[in-house]
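One protein chain omitted, others in place.
By written order: A, B, C and D. Residues from 1 in each chain.
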Amino acid sequence: MDIASVLGVIIAIALILGAILLGGGTFVAFMDAPSLMVVIGGAIAAAMISFPMKNFLGAFGVGMKVFFYKIDSIPQLIEELVSLAETARRDGLLALEGRLEEIQSPFVVLGIQMAVDGTRPEVMEDILRTELDAVATRHRDGKSIFDCMGRFAPAFGMIGTLMGLVIMLGDMSDPSKIGAGMAVALLTTMYGAIASNVVFLPFAEKLGFTNKQELLAMEIAVRGIMAIQSGENPRVIQQKLNTFVPPKQRVSEDQAA
Amino acid sequence: MDIASVLGVIIAIALILGAILLGGGTFVAFMDAPSLMVVIGGAIAAAMISFPMKNFLGAFGVGMKVFFYKIDSIPQLIEELVSLAETARRDGLLALEGRLEEIQSPFVVLGIQMAVDGTRPEVMEDILRTELDAVATRHRDGKSIFDCMGRFAPAFGMIGTLMGLVIMLGDMSDPSKIGAGMAVALLTTMYGAIASNVVFLPFAEKLGFTNKQELLAMEIAVRGIMAIQSGENPRVIQQKLNTFVPPKQRVSEDQAA
Amino acid sequence: MDIASVLGVIIAIALILGAILLGGGTFVAFMDAPSLMVVIGGAIAAAMISFPMKNFLGAFGVGMKVFFYKIDSIPQLIEELVSLAETARRDGLLALEGRLEEIQSPFVVLGIQMAVDGTRPEVMEDILRTELDAVATRHRDGKSIFDCMGRFAPAFGMIGTLMGLVIMLGDMSDPSKIGAGMAVALLTTMYGAIASNVVFLPFAEKLGFTNKQELLAMEIAVRGIMAIQSGENPRVIQQKLNTFVPPKQRVSEDQAA
Amino acid sequence: MDIASVLGVIIAIALILGAILLGGGTFVAFMDAPSLMVVIGGAIAAAMISFPMKNFLGAFGVGMKVFFYKIDSIPQLIEELVSLAETARRDGLLALEGRLEEIQSPFVVLGIQMAVDGTRPEVMEDILRTELDAVATRHRDGKSIFDCMGRFAPAFGMIGTLMGLVIMLGDMSDPSKIGAGMAVALLTTMYGAIASNVVFLPFAEKLGFTNKQELLAMEIAVRGIMAIQSGENPRVIQQKLNTFVPPKQRVSEDQAA
Partner (left out) sequence: MDIASVLGVIIAIALILGAILLGGGTFVAFMDAPSLMVVIGGAIAAAMISFPMKNFLGAFGVGMKVFFYKIDSIPQLIEELVSLAETARRDGLLALEGRLEEIQSPFVVLGIQMAVDGTRPEVMEDILRTELDAVATRHRDGKSIFDCMGRFAPAFGMIGTLMGLVIMLGDMSDPSKIGAGMAVALLTTMYGAIASNVVFLPFAEKLGFTNKQELLAMEIAVRGIMAIQSGENPRVIQQKLNTFVPPKQRVSEDQAA
């Protein structure tokens, strides 16, 4: 759970509520169901038109990753791969079967399983890289739904405000109601701006970050698994994989041993 | 038929109509023929200036693909290619002629026909790839018409609103009509925003998706056909083509057999 | 003459005039010389500052291409090159001199003339490709003037509107004139939006299209001329050049013969 | 300390304060705590949601680099590397150990230390380049936080203004307060524009500059260290590294000697 994102959402909401109170407004004046319906419903409808059903339905799960995604510790991943390499070196590739259960990442399990099964190296690498590409595409698609909603929400905010203004301007018989009508009309633009800048755009930005991190971990895993399969020396594997992390975070030979 | 896009359009329209009623407006107040004419007519005219006649006329058909395009099932395509490869392996390339009628994709038919006719492999691949490139260009051009209209519609919305304001400001003798005049003027901007955000931009986004999917299927078909032509082992063909799909969707050897 | 662009401009103008009448306005109310001067003059002045004199003066001619440019028929070009290749094969390169007058494209004339003169192939290709690059650069520069004017026109529209508002706000002694003053001020923004969305941006988009088409024709011509020069078999030349066009438009061997 | 950035911030603040006084306003009229809270708090909250905690917390330090970052003098760096090369040439690589303390850049120290320790050249270059890539990524991430805040600040400015307008429009019983309410509402947009254009966007631009400079210095250091390790002639090293700097700034052979 990434504390920054959770804190950010809480702070943003607190700020908006606080500013309403400090400015002398009431929460009731800031609630308008039809406005909310146009902004959120409109952005969701536009996203449904823009994406295949499968991708659209997956967006909710993708959004949760902003809060609950646990980024794989890369030094820990390297340590695990080096330890697997030692087992393979000492007791042969087949001995890895006994260690499959202790591996957390299903991607590493897939690779080691293939190595144990004696899959040919080219095929193994092809399958692992296709999986990696599929994950990259899925991530890119997931992020692009949030990018899209971040663009559609303010647009539907403006549409709702224009609808409110047209209704208000159509009936100006009671001048005392004009202010209230315009206030309600402006709420929609405000909802659109808040939805876009507190939720959709920051989530898209964050997903871009977690995606880069996850793909780096998968790249390291592919290289490590292929090196284990070809029976390379665990020390050499460690040295190679370590070049992916800055010196300070590197797994020293003693730690991994 | 992609249910998400159909649902999305229905939801968007329902939301807009519902919000008008909930907000206390009447549908009549939201209809204005000249405004609609400026926005839709203007976006269409701008697209006609921007594109050759052939591309412009094709846009309607392209737009229908958002709803009715059936994405080729890639695992099914691979299965078909592997089955064709088995026939070719067992009974020779000429035996494929008898199976041409059961193939659905005209692109695969074109390739297999050339293989049966004994076209030289380089020429075959050149022709298939030129066709693939032509499809990619046609797709890109089709998408770009919707991108263009998505930019032009709000611009003509603003033009119409300015026209309405100029007319309204030119005759302010009857103050009670000012509100109504401004309401009509704002309708044009609203129409432009709705046309852009409910139709043109989401359609362009969706077309980008279906295009990518269709080109991937064609790429797989080209590789499969060339492999069949060169008499490769069906198992090897299957393994190669499978690297294009994530492991879960792969055609197992038993299924395809 | 491309009918779509001509129709598009006519429709756009008709729509705008029609909407004024339908909306109850008069054409006089929509004409304001200083506003027109600021928008069109400003966009032209900004383009003069942005581009060297030669490019700026060429923009008018480039703009005419949107309507009057006749895209070379690519199948016809291939047919011509194959026919020239047959003459060269039968009667030698020098025999092409007698056919120079019947060739329409000056670019093909340049290439065939060099082949007849016995220019070395490397030099020939260098010269043809430099000409192709020069045309590509000239096209890109021509398009970018329209892109620029499409950005400057709305900006000067806004400048003119601000000028009108400042004048109007400076003299509000007669309240009955405020509406008229604001109407005139808004005209400038409207002119800028129309100039940009009916003329400059669609023209830039269209030029991008014709440019791509023209460069493809030149690329085919270069390959054809070089193949003629090296004495290749006309059938092989035809097959090679045909890979640039989709199967349906291809020149069959019988047609070309 | 870069005087331009310090001067720029001072001038911008002086201009804004001066314009308020010259325009006849009072500073009090331009202070509104809730508005400031929405803009600055909102931009910070959005950045917290967008970035992992570590990157977010590092942004303050990154921002300070705009003022206090001392760009490594590249000619001085080359001079130092050539002098180290001379020591290595004359007295052997091990003699460099004695000079480690006089080296300023920790990156050069890291490289020379590895050379002294007899690390294999491939491993050395891998480690140095990974460090360089890590610095490049850290820089890019640091810059992108400022880019983000530069986009979020005006958005929250608009949100705050809409909130102010809704509150103002909800209570128009006292017409004399309308002006003041609208003034306070507009302040938020103004704060957002100032924060974005005086702080966030210029800082992001400047960080892009210092990053490019710092990475160039690291690239030169890597090449110099690898050349020292392989025992190249100091004159040749100097000539090679000098090609990275314009002739006027080059270290002449006499200076470095």
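Here is the rule we use: a contact is a pair of C-beta atoms (placed from the backbone, for glycine too) under 8 Å apart; a residue touches a chain by one contact, two chains touch by 3 or more.
All of these numbers come straight from a predicted model, not from anything done at the bench.
Shown chains touched by the hidden chain across the complete assembly: C, D.
Listed residues C:93, C:109, C:163 or C:216: the one in touch with the omitted chain is C:163. From the options D:36, D:109 or D:190, the residue with contact to the unseen chain in the full assembly is D:190. Within the complete assembly, residues 33-35, 37-38, 41-42, 44-53, 55-56, 110, 123, 126-127, 129-131, 134, 148, 151-152, 155-156, 158-160, 162-167, 169-170, 172, 184 of chain C touch the chain that is not shown. Residue-level contact of chain D with the missing chain is found at 2-5, 7-9, 11-12, 15-16, 18-20, 22-26, 29-30, 66, 71, 179-180, 182-183, 186-187, 189-190, 193-194, 196-198, 201-203, 205-206, 209, 239, 243-247.
We adopt the following convention: only the chains that are shown with their structure count from here on.
Chains making contact with chain A as well as with chain D: none in this assembly.
Number of steps on the shortest path from chain C to chain D, with steps defined by chain touch: 3.
Two copies of one sequence, chain B and chain C, touch each other mainly through non-matching residues, since under half of the numbers at the interface are common to both. Rounded to a multiple of 5, the Cα-based rotation taking chain A onto chain B is 70 degrees. Between chain B and chain C, the centres computed from C-alpha atoms are 27 Å apart. Our note on geometry: chain A versus chain C, Cα centroid distance of 44 Å, whole angstroms.
Chain contacts here run in a simple line, from one end chain through to the other with no loop closing.
A list of each chain pair in contact follows: A-B, A-D, B-C.
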